[in-house]
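Of the protein chains in this complex, all but one are displayed in their positions.
And now, chain A:
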Amino acid sequence: MILDSKSPIGPLAEKWTKHKFNSKLVNPANKRKYEVIVVGTGLAGASAAASLAELGYKVKAFCFQDSPRRAHSIAAQGGINAAKNYQNDGDSVFRLFYDTIKGGDYRSRESNVYRLAEVSVNIIDQCVAQGVPFAREYGGLLANRSFGGAQVSRTFYARGQTGQQLLLGAYSALSRQVANGKVKLYPRTEMMDVVTIDGHARGIVTRNLITGKIETHAAHAVLLCTGGYGNVFFLSTNAMGSNVTAAWRAHKKGAYFANPCYTQIHPTCIPVSGDHQSKLTLMSESLRNDGRVWVPKTVELAQKLRKGEIKPRDIKEEDRDYYLERKYPSFGNLVPRDVASRNAKDVCDEGRGVNETGQAVFLDFRDAINRDSEDAIRARYGNLFDMYQQITGENPYQTPMKIYPAVHYTMGGLWVDYNLSTTVPGLYSLGEANFSDHGANRLGASALMQGLADGYFVVPYTIGDYLAQIGPAPVDTNHPEFAKAEKGVKDAIQKLLSINGAKTVDHFHKALGHIMWEYCGMARNAEGLTKAKGMIQELRKEFWKDVKVLGANEELNQTLEKASRVADFLELGELMIDDALNRNESCGGHFRTESQTPEGEALRDDENYAYVAAWAFKGENTPEELNKEPLVFENVKLTQRSYK
């Protein structure tokens, strides 16, 4: 199938305006005749549900958490980008567009990214009007800070809790529509399948997580705002419940899955401390402004450290390797996320890693403290140091922090066109769940921007065009397709419950995570990927033979919830491997060891891989079909990134 991005023709800066004008509208009196389902209540879902309800549509909003306010958008720390140019430092919509395209290593669609930059300014206005308490200057106007990958200060923030404040803003708008009777809320409800009729999305099947009841819901359109799939790695900075189930089941109903191998691995996380570890915690990137990254020069010293025979402070200056400063003298410790992560892996692979596990590097504030005083460092990073101490029990003012990269964000996701429509008409995907705006690497403070852009300012326009075309004839769940989908869901649950094997769900999830991290993590190659593919197939077979899921469907059953999600991760994992194998180039977060410069840096292959890889599901245990959307760059020049 030819993938038509439906990007409007014409000059970049006029595309969105023209497109809005050319889109069909739904008459205000007719809007109440249309029903829209929104799955997920993070920034994208809550903002979309609220905005659509304000327009007059009848909305149903679903989330698996006990309240829409708990979606994982809430954990975002740093900030949100917007091309306001309040600082008068040369920012513009085009510059934000350019930085995002370049930061994504030239693997995203120009028209989408430009629109994102364009509406970014509206987002800040909207959030302020809602009462989001952004940081302010003494004059009462909004404050900004700078972030990685940009030379201007365009990041708006609310201390280290920007995601929380933005989500609570969207949640308040959503709550207002619930009170108005325009949105019906379904918390503790998981989407189990999409229902399609004549190729169009017409509803979903859900499981009530308290009662286990399987229900069907019909609508004129379905929006999946269900976040990323980082938990395929078991350990990540995602919330424990974050999962791929909604997106994956949509994929199996015909929605193409784009660039699944693009994952972002964040360099500064608290390292794994043992097998019991359930999740990883991010330490803000800002720490690299003052912290120096190092490991011992020799394997012998690293071993002594690990055994506790010597302390980090015992290691003399000449025995330390500040490897980022050594290899990248001009950017030093502030190289981009993907470069910092890969280098940490390299030194640990050489056996020079620290921590009991050997999987960590030092982030040392000794020199900064000597230079600026402990109080100055406390003023800058006090809350982060406290958090670190709480988790590790070590005092980072006295001994260097230990950090290691961890899975943080997934740039891949459901393929969408310019309207955010998947390849299934009537099925939309917003926020991290889609693939659209970040290419092969996301810049800091851009995830919040994209989630809210999609929900507040894009989908409310684009969905009208579709709805106006299909007309407001009522849809209901009596169609046989609903019964069929419902039966499929019930059968799958029964199958899980009937296996009664010997191994726990977490056993399989951890095993999968281990394979993914080892072979499809920071560095990938054909040999490893091929091996991993076989291992995942074996693991999946074993899962369906030997998993132990206790209890029944008709109750709150957290093991069953997990099992159902892990079953989907076991399938997605293989597609990620296929995608990583296919993309024999390095770009952004995807590093193929076969494709590097003589200095060991990522080497893109624009001639052969300047496309979006969109995979079509062809049936159980059948290879997926690769479809390509060529990426055409009319407004930026493709260059090799260098940080030497």
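The working rule: a residue touches a chain if its C-beta (ideal position, glycine included) is under 8 Å from a C-beta of that chain, and two chains touch if they have at least 3 such contacts; residues count from 1.
As a working rule, contacts and distances are computed from a predicted model.
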item: Per UniProt record, name of the chain withheld from view ["ABC transporter related", "nitrile hydratase", "Glutamine transport system permease protein" or "Succinate dehydrogenase / fumarate reductase iron-sulfur subunit"]; value: "Succinate dehydrogenase / fumarate reductase iron-sulfur subunit"
item: Contact partner of the left-out chain, one of A:Q558, A:T593, A:N608 or A:S642; value: A:Q558
item: Which residue of A:Q65, A:T100, A:N259 or A:N627 touches the chain not shown here; value: A:Q65
item: Omitted-chain contact residue, chosen from A:R136, A:R313 or A:R326; value: A:R136
item: Sole residue of A:L12, A:A50, A:A406 or A:A602 that reaches the chain not shown, by the stated touch rule; value: A:A50
item: Residue in contact with the excluded chain [from A:L185, A:L287 or A:L420]; value: A:L185
item: On chain A, residues whose C-beta touches the chain left out of the figure; value: 47, 50-51, 54, 65-72, 74-75, 84, 86, 122, 124-142, 158-159, 161, 163-165, 168, 171-173, 175-176, 178-179, 185, 187, 210, 237, 239-241, 273-274, 276-279, 281-282, 387, 390-393, 456-457, 460, 504-506, 548, 550-551, 555-556, 558-559
